[in-house]
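A single protein chain has been omitted; all remaining protein chains appear in their positions.
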Amino acid sequence: MIKEEIERAFRELSNWGRWGVDDQIGTLNNVTPQKIAAAARLIREGRVFALGASLKWPLQSTPNKGRWNVIHSYMQDGADAHAAFIDGMVEYSDDAIHMPVQCSTHWDALCHTFHGGQTYNGGDARDFRSKGPPKLGIEHTANRMAGRGVLLDIARFKSVDHLENGYTISNQDLDDCAAKQGVSVGQGDFVIIRTGYQERFLNSGNWHTHSYSAAPGVAFENCYWLKEKDVAAIASDTYAVEVVPASADGYGFPWHSVAIPSIGVTVGEMLYVKELAEDCARDGIYTFFFCAPPLNLPGGTGSPINPQAIK
Amino acid sequence: MIKEEIERAFRELSNWGRWGVDDQIGTLNNVTPQKIAAAARLIREGRVFALGASLKWPLQSTPNKGRWNVIHSYMQDGADAHAAFIDGMVEYSDDAIHMPVQCSTHWDALCHTFHGGQTYNGGDARDFRSKGPPKLGIEHTANRMAGRGVLLDIARFKSVDHLENGYTISNQDLDDCAAKQGVSVGQGDFVIIRTGYQERFLNSGNWHTHSYSAAPGVAFENCYWLKEKDVAAIASDTYAVEVVPASADGYGFPWHSVAIPSIGVTVGEMLYVKELAEDCARDGIYTFFFCAPPLNLPGGTGSPINPQAIK
Amino acid sequence: MIKEEIERAFRELSNWGRWGVDDQIGTLNNVTPQKIAAAARLIREGRVFALGASLKWPLQSTPNKGRWNVIHSYMQDGADAHAAFIDGMVEYSDDAIHMPVQCSTHWDALCHTFHGGQTYNGGDARDFRSKGPPKLGIEHTANRMAGRGVLLDIARFKSVDHLENGYTISNQDLDDCAAKQGVSVGQGDFVIIRTGYQERFLNSGNWHTHSYSAAPGVAFENCYWLKEKDVAAIASDTYAVEVVPASADGYGFPWHSVAIPSIGVTVGEMLYVKELAEDCARDGIYTFFFCAPPLNLPGGTGSPINPQAIK
Partner (left out) sequence: MIKEEIERAFRELSNWGRWGVDDQIGTLNNVTPQKIAAAARLIREGRVFALGASLKWPLQSTPNKGRWNVIHSYMQDGADAHAAFIDGMVEYSDDAIHMPVQCSTHWDALCHTFHGGQTYNGGDARDFRSKGPPKLGIEHTANRMAGRGVLLDIARFKSVDHLENGYTISNQDLDDCAAKQGVSVGQGDFVIIRTGYQERFLNSGNWHTHSYSAAPGVAFENCYWLKEKDVAAIASDTYAVEVVPASADGYGFPWHSVAIPSIGVTVGEMLYVKELAEDCARDGIYTFFFCAPPLNLPGGTGSPINPQAIK
């Protein structure tokens, strides 16, 4: 892939201005109330799948790369509470978390990725200083993360436990998998792609090389697929959705450079989909109600989440 | 109120053992798949209300009380991204949060409150040391926070913008309000009580005395109501749900001391309910699909949340 | 005071280039090995005064201003250690701190203050992005913070417990006080000014309005005094050294705007000097060996310190 391909896709696929000059949420605009109401009818039996990875899994296994695993500290524990009891005081425990918003299962906000110093919908990256971005923070999506979810279980479709590192999921793969599963991806869907990547680490118990390393994922051409399908958001069980390394001279994450700042797609990463995928394989139903609210974090470049798939 | 009342309620209302000796989620067991499926049918028009307070609101306005407002730091901002562009590198921003899990809108986990050194279902508080609790962490509720939500808008029922500090909501108030609203609170419901407390601070812009101060809330007798109604969880727009100060000699939060460790009720605090309440007043429908997933934080004494009410 | 005064002082007092274009430490260059050896001879009796304020004092008493008091968390406490003993494991406790480097007693590094977008010695503020400054971090002073200390006890000189908020210490005050004390401030000295401000809060136990509020301190003209005396560094028991508010139209901290980026003076704030001052008053000796090493924090805009005055 050459730089020109990225520049061309960036221009051709742009949704800038499509929802007005002040738009803050990009393709989440595709989720209409009607679609939400329709998606609710996918809840038939009341089974709920939590897609948030355990915050104890050391997904940030590469030290000193700028992110870290959640630091979870107790200001008061049960032994303190017991002592409070003896002292006749209130008995409670208390804790705190210190975490990069993107260190485990999370949404990438539209202010997370830039290209050529530009943000989605034509902002200047330099206006986003240490106090936070003037626009496109995750808070704008606080009530926009509900709708129809579709699982595309590429690993199962390929009859493997997990795709190999570097495996590049083509648009044809996605369409063939959808056809095999009997689903049609459409406007306003929340698409979740399963590669089996996370489960491989879970099975081995060795998280070394989880992040900042080779991984399977979608091809750069997936940008065109996203635009054509006009989905609401896309997510996966890997840390980047796109294949790593991508064959893009000088661009570490070329798909990100188009999907987020040009198309305006919110991206979900490191979802835990094992149990949902098993359930879908069992009943053959790959669609569900999806609800994945971010924290209401003004200026967040993303948010930790625990997405819910409800069937 | 005297200590004996608390002890009596603790004994009489106990759900210990009701769902087995290994139960970790208490009254959330009341939410059956059938109830979830039924609740989904409350989504008729696809309107979504985000009930998470902005993490920029300084809800922890009393300094040096052990909790603090979220510390939100950027490891990379847009200016860095712009420079990365010039250097031909990946352009992205990155941030982190350091926050008590209970500093803004949150769930209290069952391991958050003790009484007499005991936890819900008969654990010993002293087994919960600095590394976290052996049981009852918020992670056990990761896929249990969906079902029917019911708003009891006590402030509106009382025809006030907000209940005064110290106003004690009786069980009769709750039942009368429900009757007026045409709803019946029942087993497995997620009940949300609106006092207008948070909106008072929002309107004034002065958050001084928000936390650790006087507030309206439910009476101690509400414990009996919770047990009788057998709800899944209870939440409010205040920081304690119960009235502060409570007239309990030596007990700062007597309702907590029974509701959580004896009855096993998960408690939601500091929810933002203004817009939901206005919508309910407008259409007269006070029930909705409720989805409020916690972060999957093993051993969390609670979790920040952005609950979704969907009608 | 008008803006022109600041600009004039900035130009006239500049030490840019004086110690070379690559200089990173400004007036700390004035501390020669000879001066250090001479200062050591001030240690006659071996009395040591720790000038670091307790990190439990809530010096950041104004909430939501960007800094916070140290968050001190234990990863393991003694109860855990006791359990480890029972389990036959290593018995230890462990803790962590999360603090702004400038929230308590600290040095301001030369990269802490800019003027007109310029740093000391002619750098561009914009080159200091989220990953830290290219120059002038506190690490460059790691072995430069030892020499002769001089206390100027202005409060005692004025026969008050503490100077009133807004009291402006003139250069004449400093010279008169020095004369009265029998000391002569000279090149390479570490000057500490006592106002009694911190002790006022200590005595009352009420820290409200400690930071970001009115305080006594040196006049703007002190910039000229600093340049003339050619001191190594200047410090005080207030949070800003200079008087707050300063009568500088549109400039919150005009003395900072000249002292740091033009003259290149490292500034110490919030020192605890009560006991040292009492000792100096007792024996009439206001000079001592001073050793105040910063943490070796590359790119730090300052560092928490616990300065030592040794007589």
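Each chain carries a letter (A, B and C) given by its place in the written order, and its residues are counted from 1.
The definition used in the following text is that contacts are C-beta pairs under 8 Å (C-beta built on N, C-alpha and C of every residue); 3 or more make two chains touch, one makes a residue touch a chain.
This one's a predicted model, so the numbers in the text were calculated from it and none came from an experiment.
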| item | value |
| --- | --- |
| Residue among C:Gly17, C:Gly182 or C:Gly252 touching the omitted chain | C:Gly252 |
| Full-complex contact with the absent chain, from C:His115, C:His162 or C:Arg194 | C:His115 |
| Footprint left on subunit A by the chain that the document does not show | 58, 61, 63-64, 68-69, 71, 74-77, 79-80, 83, 98, 126, 129-131 |
| Positions on subunit B contacted by the hidden chain, ascending | 71, 73-75, 77, 79, 96, 98, 130 |
| Hidden partner interface residues of subunit C, rising order | 32-37, 40-41, 43-50, 52-56, 66-67, 70, 72, 74-79, 81-82, 85-86, 88-102, 105, 111-117, 119, 124-130, 132-133, 139, 142-146, 250-253, 256-257, 272, 289, 291, 293-302, 304-308, 310 |
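Just so it is clear, only the chains that are shown with their structure count from here on.
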| item | value |
| --- | --- |
| Rounded Å distance, subunit B centre to subunit C centre (Cα mean) | 44 |
| Residues of subunit C engaged with two or more neighbouring chains | 71, 74-75, 77, 79, 98, 130 |
